[in-house]
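A single protein chain has been omitted; all remaining protein chains appear in their positions.
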Amino acid sequence: MPSIKARSAWPENGVSIMRDVAIIGVKNTNFGELWDQALRDIVVEAGIGAIEDAGASGKEIDALYVGNMSAGRFIDQEHIGALIADYSGLSKNLHIPATRVEAACASGGLALRQAIMSVASGHSDIVVAAGAEKMTDVGTEEASSALAAAADREWEGMAGATFPGLYAMIAKLHMHRYGTTSEQLAEVAVKNHKNGHFNPIAQYKNIITVDDVLKSIMVADPLHIFDCSPITDGASAVVLAPADIAHKYTDTPIYIRATTQASDTIALHDRRDITTLDATVMAAKRAYSMAKLRPEDIDLVEVHDCFTIAEICAIEDLGFAEKGKGGIVTANGETAIGGRIPVNTSGGLKACGHPVGATGIKQAVEVVTQLRGEAGKRQVAGAEYGMTHNVGGSGATAVVHIFSRER
Amino acid sequence: MSSVPRFWRNLGSRYNLEGTRCKECENYFYPPRNFCVNCRRSGQIEPYKFKGTGEIVTYTLIHTAAEGFESQSPYTLAIIKLDEGPSLTSQVVGDPEKMHIGMRVKSIFRKLGEGGERGMIYYGTKFTPADT
Partner (left out) sequence: MTIGIVSYGAYVPRYRIKIEEIARLWGDDAEALKNGLMVYEKSVPDIDEDAATIAVEAARYAMARSGVSPDRIGAVYTGSESHPYAVKPTSTIVAQAIGATPEMTAADFEFACKAGTAAVQACMGLVGSGMIDLGMAIGADVSQGAPSDALEYTAAAGGVACLIGRKESELAAIIEGTYSYTTDTPDFWRREGMPYPEHGGRFTGEPGYFKHVTNGAKGLLKKLETKPEDYDYAVFHQPNGKFPAKAAKMLGFTQAQIEPGLVVPRIGNTYSGSCLMGIAATLDQAKPGDRIFATAFGSGAGSDAFSITVTDRIEEIRNMAPTVSELIKDPIYIDYAKYAKHKGKIRLA
């Protein structure tokens, strides 16, 4: 186990210089192949939707943070913060500060974190944190190549590594060391599709079986195509406010109890233990410490299932299963809705879809929706605390948030 | 892939497994690092040429190849722990059925890829079962 030093932004004793933060509005666009919509269209749809949900006015917005991994390669566009502020009507007259945040697949979670800190610090009051990715304007090969830039291009990419390849190597070692099986990996995908079935915005709403997964084409042994999250267009947004004034906007503010982030080596081969994402472990430990909670207190969690093995490692590294037991815990149904710790009620990256920069924000939208009691058929009864877990690359960045229904 | 200066800069490392080591903490680095991750500023980095022997830590058979590697598909990608300590990512040339965790491997000189028909050819080090 790595040694940890949890740093709390909200100290136990003494005067806290940081304010409590709440989420007052949320919105997801549909996730899928959105041929008719450009990047700016989907982000604006999500952003405006979240502001409407918050009952706020554009004039009140102090800052915009946008998580986006790779608009440069997907749509040949950089300067995303400026683009989105412009098309949201926030730059021509209001000239609000807009920042694009990038941490590969953790761009969304990191954008949320930046937004939270700007409110918590007292620097800003009403802040929009959005995430978006438009991936289908390029072909599948180009998209996969763009995603591979989240790994170490020189020393993993040049060797012929792909993302499925890297996670497949994690899976193979996990199976070798702990006896995890392909069937257990498949159960992750099956469960997430079952959840996605009840998520109106999910890219895939179809039910699949373990057999469907195992019979699908092999991408990188042992991962089949159904073990892998898809290529998706989509955007999500949340509106943040200081907790003290949240009730002016909504009857159901949801509170941020922890925002943490940790890094690890960019290349998988440099990790301390290939089957453990130390960045997840660290971010989680810091989050539990900050929120003064334990894994048992969490009622639902959105984890980063870019591949089925990633969900298995995530529930272990976040403290919901012993190391090596993630497969068994999943196969036992403990992570289903109604189970001990519902994981990925949104359908996860696998079924809901993975528009890279949007995912971290979408996860927050799902938890907020659940804690508000508005999740319909995917509702986790009596949910009080929710967690989100967003990872960049093969684990070089991990961002963890804990949310609560009560302040 | 296609960047002549980027490839040229790492030529020695790729052809000859030239890496570094820190005299202070006696850790070896391949791929090379100019700044010790353990000692940071108190480290003393010097060049080191690796023997090229090691073992497979984990591996996979990639069917959906990375861009530029399509002609080599399917290929075995592995994380290999060199005998001196550090691990690297590389293709392993050989019968996929024989690959296993813990297999001993040795380095060989092969083409990594090329920048298209007209572009530069990238050479470097791959690995193969040690008993070949």
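Going by the order they are written in, the chains are A and B; count residues from 1 in each one.
Convention: a residue touches a chain if its C-beta (ideal position, glycine included) is under 8 Å from a C-beta of that chain, and two chains touch if they have at least 3 such contacts.
The model shown is predicted, which means the values in this text are computed figures rather than measured ones.
Q: Looking at the whole complex, which visible chains does the left-out chain touch?
A: Within the full complex, the chain not displayed touches B.
Q: If the hidden chain were put back, which residues of subunit B would touch it?
A: 11-12, 15-16, 70-72, 93, 108-112, 121, 123, 126, 132
The working rule: only the chains that are shown with their structure count from here on.
Q: Suppose each chain is reduced to the average of its Cα coordinates; what separation in Å results between subunit A and subunit B?
A: So the centre of subunit A lies 32 Å away from the centre of subunit B.
Q: Give the list of subunit A residues in touch with subunit B in this complex.
A: Residues of subunit A touching subunit B: 141-142, 144-145, 148, 152, 154-162, 164-165, 168-173, 176, 217-223, 265, 267-270, 274.
Q: Please output the residues of subunit B touching subunit A within their complex, sorted ascending.
A: For this pair, the touching residues of subunit B are 1, 6, 10, 14, 31, 37, 57-67, 69, 72, 75, 77-79, 86-91, 101, 112-113, 122, 124.
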